[in-house]
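Complex shown without one protein chain; remaining protein chains in place.
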Amino acid sequence: MSAPDKPKIRVAGLTKRFVGTTAVEGATFDIARGEIFGLVGPDGAGKTTVMRMLAGVMRPDAGSIEIDDVDVVADPEQAKLHLSYMPQRFGLYEDLTVDENIRFYADLFEVPRKLRDERTGPLLAASNMEAFRRRLAGQLSGGMKQKLGLICSLIHTPQVLLLDEPTTGVDPVSRRDFWRILYSLRESGVTILISTAYLDEAERCTRLALFHEGRLRYCDTPKRLKALMPGTLLAITSTAARDLHKALLGRDGVMSVMLVGDGVHAVVDDADRRVPELSAALDAGKIPHGELVRVTPSIEDLFVGLLKDEHAS
Amino acid sequence: MRLGRIRAMAVKEMLQVWRDPRSLMIALLMPVMQMALLGYGVNLDAKHIPVCTFDREGSQFSEALLKRFKSTAYFAVVETVDNYRALTAAVDGGDCRIAIVVPPDFSKRLSDSGASSVQAIIDATDDNSANLALGYAQSVVSGFSADIAVQRAGMQGQWMAAPAALSLESRVWFNEDLVSRNFIIPGVVAMVMALVGSQLTSLTISREWERGTMELLVSTPVTPMEVMLGKLLPYFAIGFFDAALCLAFAVFWFDVPFRGTVFTLFFTTALFLIVVLGLGYLISVTVRSQVGASQIALLVTMLPTALLSGYTFPIDQMPALIRAVTYLVHARYYVTILKAVFLKGEGVVELAEPILAMTIYAALVAVLAARAFRKRLE
Partner (left out) sequence: MTVVQGNGQASIVADGLVKRFGPFTAVDHVSFSIGRGEIVGFIGPNGAGKSTTIRILCGLLRPTEGRAVVAGIDVARNPEGVRQHIGYMSQKFSLYGDLTVMENLRFFGGIYRVEGALLDERMRFAIDMAGLSGREDALVSTLAGGWKQRLALGCAILHRPPILFLDEPTSGVDPESRRRFWELIHSLAADGVSVLVSTHYMDEAEYCNRVALINQGRLVAMGSPSELKQRGLGGDLLLLECDTLGAALAAIEGTSGVRDVAVFGNTLHVLVDNGDIAQRDLPRRLAAKGLADARLSTITPTLEDIFVELVANSTIAGVAS
């Protein structure tokens, strides 16, 4: 994503300590206007803490956050006018209806009634939720709750959207609706910061920041990150997956082997050299196997690969 | 501060109360239940106290006196004896609470000196009801002696002061019917206000923490002041509604005399509501769990109101230390005011002192509550 001008969000040296632990340490990154910037990492990596500090609901111990030239640390209330934050836990009122929730948040942001009504219709339509306007939020499915959360956070047309694991526990169909809305927002210039536990979802972001143990380890586009993946991922189908697994484990050049449903996934250091080598060895050992197919690693493969590498060194 | 946002908070809060059976119960059912429970159940009035009489004179006067015991609803003459042994047996056996003995020289002393005495023997195992029975007996006797005095004065064609044995009168001055309910009911109003105010508001913020809605709320531009006002307004309205309900209940159902003005009552109720709502809110901000907040609210507002406000136990009979503590109890002032407004009909001017105390209290709580809520997650 090329930044047309200066970054929309600037984060430098962001640090947050809790009693006994450092949740986030020295995180530095910029996000350009119109990006969908993904925060990925295991639970406890510090994603939520970063989000909260950016949303102005938690004070960092050190570092600076600027959103649209507003210093979030110094003046969080000013920043809140420009951004919307959707916490990980459903933040809406389950005992209010869809319409009542929307009205409440619109009023908090002082959206004029006429404007609110104009915006509500299309947002509900885009999320396939028009039929549920009078339903209590507590009676919505997980996916619809998240979509309602998104609608509420969009009602004041924020320039920056902070979404903390918005799709956790959401069914794939609603997830697609959700992302469709995000992409259309991005088209209109909204900058989106999203954290996710679904690593397959991370591929949909324009750039990714990999957090681990409170530190930002890697930050780049999914494509370039995948290029960092040590070794090459091979998928090998087999009717005797366990024998295959055993045969590959510990062989020269085989960095890891993982049993999957219909075979194994193996990471090798040098595919050009190892594929014929392994193929021959398996044939010799009379282990039934399909072709050794090079596959694009998923973000999860990458994640595990990078961190394993780190632990080793 | 924006009115629109305060209104949004208030509307939201009202909808939530409306849809929450527990809150609704506290807001609407509690006052009625409390009034009924305390108005009927905890009725300190004893009726038909079993009494045993021993008329040692058997004169016209003594019979007239004992007749009064028969005719009043406070006593039921269950036994008439003619010796002390039977009398003692009746009291010891629990057949009667109190025995009235008319001395043999009753009429003589009355006509000689214009004063006489009757003996009362009381089963004092239950101190409270013993006192009560004695009080009633005294009032019966003094009523009788007053009539005699007037009668005699009339007969002699000259004015003569009635015998001054009416020490009880001071106790029943503003409650001449001797109905303890008249004392209880104004106190119940305070109890209801304390309960409704603190219980409902103690949940309001902690609920947002527990349900996870707080995180989103603090990420919006709403200010702490707007949150507080928006949240407390609906409860203020509910509080007033309940006050009106209690008042109507008291006056039209329990026939408690209401001698003051509705203005004084509502003005002071407003002050008291600010105090209890503010306290509930403070607790809710500090304690993030609903159960904890509700219990602490009970401890901080309900208990002192019940025990230390003068509602059940007269403050002037408390040990000095406890009495000093009551000055810190907000309900003390409100109960004082309520009793005065109901029974004495006093207005704002006469009640300036407790009103001032409550105003200071309200201002203090309001300032603390407004500053307590921070838009932060830590």
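The chains carry the letters A and B, assigned in the order they are written, with residues numbered from 1 in each.
Keep in mind that, in the parts below, a contact is a pair of C-beta atoms (placed from the backbone, for glycine too) under 8 Å apart; a residue touches a chain by one contact, two chains touch by 3 or more.
These numbers were taken from a predicted model, which means no experiment stands behind them.
Trainee: What chains on display are touched by the one that is not shown?
Mentor: Contacts of the omitted chain with visible chains: A.
Trainee: Out of A:12, A:73, A:136 or A:307, point to the residue that touches the absent chain in the complete complex.
Mentor: Selected residue, touching the omitted chain: A:307.
Trainee: Touching the hidden chain in the complete assembly: which of A:13, A:112 or A:169 does that?
Mentor: Residue touching the chain left out of view: A:169.
Trainee: For the chain that's not shown, point to the residue among A:204, A:217, A:251 or A:294 touching it.
Mentor: A:204
Trainee: Could you tell which one of A:74, A:258 or A:280 touches the chain left off the display?
Mentor: Reading the full complex, the residue touching the unseen chain is A:258.
Trainee: Among A:15, A:64, A:159 or A:237, which residue is in touch with the absent chain?
Mentor: A:237
Trainee: In the full complex, which bits of chain A touch the chain not displayed? Write them out.
Mentor: Output for chain A: 1, 36, 41-45, 141-143, 169-174, 176, 179-180, 183, 187, 197-200, 203-206, 221-223, 237, 242, 258-262, 298, 300, 303-304, 307-308.
Basically, only the chains that are shown with their structure count from here on.
Trainee: Which stretch or stretches of chain B touch chain A in the complex?
Mentor: 2, 4-5, 7-9, 11-12, 15-16, 19-20, 211-223, 375-378
Trainee: Could you please specify the touching residues of chain A with respect to chain B in the complex?
Mentor: So the residues of chain A in touch with chain B come to 52, 55-59, 76-77, 80-81, 83-87, 89-96, 100, 103-105, 107-110, 136, 149.
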